[in-house]
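First the structure, in the form of structure tokens, and then the observations on it.
What you see is the complex with one protein chain gone and the rest in place.
Here is chain A:
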Amino acid sequence: MASRNVLLIFKSNIMYKPVIYRLARDFDLIFNILEAKILPRREGRILLELRGDDETIEKGIKFLQDHQVVVELLADKVWREDDLCVHCGACTGLCPTEALSLSRPELKVLFDVQKCVACGMCGLVCPFGAMKDVTLFDPFAEGRAEEK
């Protein structure tokens, strides 16, 4: 079974339409809402973990896009600026999903972006600002994402 963390952006014209339940009903996908925020009359954002086989996940994502939901893979958005990381490990104890961990015996900090749920804790704790765009609901992060 594959798992993918995606960010769904519902623009104002579709934000009150029921869509997500059909992932389960029509595609037999397991979805897990990691975080959600609705900005009334502007847009809604949902951080969703999708579980199923690869092909079905792709079909589910296609379905969402056909219904005008903007779908972005979390792994494409969140990143680490490797030159800024000094491998101290301050982030590792706060990361809820072990996306950040210390390798052994090298004791270097590994970042497995597939496990990241963009909770933002690493961005808050890193003394060197190495973790980038780790909060999807930060208005400044949104601006940066759209510029790309």
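Couple of notes before you dig in:
Methods note: a contact is a pair of C-beta atoms (placed from the backbone, for glycine too) under 8 Å apart; a residue touches a chain by one contact, two chains touch by 3 or more; residues count from 1.
The definition used in the following text is that contacts and distances are computed from a predicted model.
A chain of the complex is left out here; the name its UniProt entry carries, from "Homocysteine biosynthesis protein", "Putative zinc-finger domain-containing protein", "Caffeyl-CoA reductase-Etf complex subunit CarE" or "SNF2 family DNA or RNA helicase", is "Homocysteine biosynthesis protein". Touch with the chain omitted from the figure is made, among A:A2, A:I30 or A:L124, by A:L124.
Residues of chain A that touch the chain left out of the display are 86-94, 102, 106-108, 121, 124-125, 127-129.
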